[in-house]
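All protein chains of the complex are present and in place, except for one that has been dropped.
As written, the chains take the letters A and B, and residue 1 is the first residue of each chain.
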Amino acid sequence: MRTIRFLLAKEFRQIFRNKAILAMILVVPVMQLVVLPLAANYEVKNINISVVDNDHSTYSAKLIFKVTSSGYFRMTEAKNTFNDAFKLIETDKADLVLEIPHGFEQRLIREDEQKLFIAVNAINGTKANLGGAYLNNIIRNFNADLRLQMIVPGKLNPMPVVEIAPTNWYNPLLDYHVFMVPGILAVLLTMIGSYLTALNIVKEKEVGTIEQINVTPIKKHHFILGKLIPFLVLSLVVFTLGLIVAWAVYGIVPAGSIGLMYGFILIYLLAVLGLGLLISTYCDTQQQAMFIAFFFLMIFIMMGGLFTPIESMPGWAKSLTALNPVSYMIDVMRMIVLKGSGFNNIKHQLMKVFLFAVVFNSWAIWNYKKTT
Amino acid sequence: MKQFFIFVKKEFAHVLRDKKTLLILFGLPVAQILIFGFALTNEVKKSKIVIVDQAKDPASQAIITKVGVSQYFQIENTVANKRQIEDQFKQGKIKMAVVFPPYFNRDLLHQNKATIQVITDATDPNTANTLTNYFSAIVADYQAELNQTKAMPYRITTEMRMLYNPGLKGAPNFVPGVMALVLMLVCVMMTAISIVKEKETGTMEILLVSPFRPIMVILAKALPYLMLSLVNLCIILLVSVFVLQLPVNGSLLLLFAESTLFIITCLSLGLLISVKTESQQVAMLISLMGMLLPTVMFSGFMFPIENMPMGLQVLSNVIPAKWYYIIVKSIMIKGVGFSAIWKETFILVGITVVLLIISIKNFKIRLA
């Protein structure tokens, strides 16, 4: 135990002495947590639409007015031909083109049926899908209004209607920040923990100080613990800062128990730091350690469910996420912060993360060789 | 000139000697493009839901059957009451619950109106919204079948064409984005670290006392990474075309030219970081922790930039990956020519020039 105290004193001194790193660790996450959630909004609005009105009738004018006043669409240049409007899509000036054919109003009245043409830039599938759906909805409403005006009341029998009463639990205002902030905090914490530990031991290797440690009778697990604890403490400080930012800037107060949250974070951090240590035991230079950590973290983060839902991934990718500690972390953070989930709700994730912690750390201790 | 090539040779030797790093440098983009290309999608499908059917009549059963065959939903074991629903939500097992009232069919037939309650887990507003929309569409469909006997006057129908990506797949959107992301991070990191390392170990001094212009030292360091990145680009493109089945609709030559420009932009950024920092750790933390999330978020392939607050929209303009993402998308998927992307190209050139001027200025100050 005494040895660990000396190791801790040394690590903390080194951390606090390096002001550039310390600033990065504390300031960068806070800044990102303040700014990034503002940018993270999937809500599809401000869709740029170009209308090719070949009819120039009262109806077409009414329809165009309905589209612009819906709030989802923003009218860009009107063009006379579809080809001209298509150029707008090519240059990203328009996302969607609505073409109203010549004789639209006349034929609708005479033939009871008329077709409108819509072309959507579908490179971003979600945006295209939603944009198309919104436009279709508007056209349907327009159609219903039209019918009401045209048809003599009483001619049509009332039709049975199924109403849908939607309730949005946990986030009734559908506020995107509440969803993103816990996830972004989880990712930032993961990056700090694993990068710092991965680089730390490798730096001792590069500078040569590890040789001086290896020639002492120090126990391997003491050494690893001495590396683990300082970064654990530091990460917890960052996490606490993050919670304060979430509350002060976004008004997010965890619905669940803060104690439970810290308990989970503690075990999660052990797993993440263990991963960092493990990587460092396999590398000779900081550069190698950085690239390997980057490789794993990038995959973990992109597939962790922060940006895209895990449920939508193909089967093999879903199975892979079982091996992704970050996905458990993001999941649990959202559960505790938003839903107020209790211990029983998260015990599955807790078990998995605990397992990661045990495996990564034992592996790191095993692979750290004082004697070659 | 001969001296210059000796330098370049030395840099290549450094790069090629470290097999572990080399493996990662080539393996990383391929693995990431593959995984992300296949796995990343914003689509909401096969979402788990529960249904509380208090009616158990023909109407509710008909709707449940329709929901069951839809690709968007996956019905979990039905639960009896609402308290169980809450529990399932808290464990994160389901995304939505549908509650049919008792006498659903009777209400529908006699009062011409019946209400289905839909509860969503709105922690993810996007999914909640989308699921409600999908469910509404299914119900609307059911209603249309009910009413189909009566022909409607004044029907306006729509014909929708999904351009470029009729299958609404994730890859055409995400692959160009991931390309920009991976190339950017790898290039910036490599240059920044390799130069700072020479500073840390003191070998930079030796290079600087040699009768060699400092600018040449920098060029010699950048050249191997430029070539490495181009090889990487080739691999990424091969994977995208042959494995992910993405088209290259535009000119391949133009794509390479623009990519080279983007790589140079990233190398300049790496150079700037290396000039400004003293230790490898700081350089790495800046190029990874400082850049990963902002690049993902502000390049526009994850979140639509036009939705961001004005300040952030302006901010996104300084992220080189944003412009490269637009360029790659335009050339590969839309197949447009230079005339459609000259503006983006021009901006990238501008960013590069500014980065280079700042770093060379700082580099000189250090010498003096």
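Quick notes on this one:
Following the convention adopted for this analysis, a contact is a pair of C-beta atoms (placed from the backbone, for glycine too) under 8 Å apart; a residue touches a chain by one contact, two chains touch by 3 or more.
The rule we apply is simple: contacts and distances are computed from a predicted model.
The subunit not displayed here is recorded in UniProt as "ABC transporter ATP-binding protein", chosen from "Multicomponent Na+:H+ antiporter subunit E", "ABC transporter ATP-binding protein", "ATP-grasp domain-containing protein" or "DsrE/DsrF/DrsH-like family protein".
The chain not shown here is in contact, across the full complex, with A. Within the set A:30, A:218, A:249 or A:358, the residue that contacts the chain not displayed is A:218.
Although one chain is not drawn, the whole complex shows that of A:209, A:240 or A:344 it is A:209 that touches it. Residues of subunit A in touch with the missing chain: 2-3, 5-7, 9-10, 13-14, 17-18, 207-209, 211-218, 370-372.
Following the convention adopted for this analysis, only the chains that are shown with their structure count from here on.
Between the CA-based centres of subunit A and subunit B the separation comes to 11 Å, rounded to the whole angstrom.
Residue ranges on subunit A touching subunit B, taken from their complex, read 18, 20-21, 24-25, 28-29, 32, 35-36, 38-46, 48, 89-92, 108-109, 112-130, 132-133, 135-136, 139, 142-143, 146-147, 150-151, 156-172, 174-176, 178-179, 184, 187-188, 191-192, 195, 199, 203, 283-288, 290-292, 294-295, 298-299, 301-303, 307-309, 311-314, 317, 320, 331, 334-335, 338-342, 345. For subunit B in complex with subunit A, the touching residues are 18, 20-21, 24-25, 27-28, 31-32, 35-36, 38-48, 63, 87, 89-92, 95, 108-109, 112-130, 132-133, 135-136, 139, 142-143, 146-147, 150, 152-170, 172-173, 185, 189, 193-194, 197, 277-282, 284-286, 288-290, 292-294, 296-298, 301-304, 306-309, 312, 316, 326, 329-330, 333-334, 336, 340.
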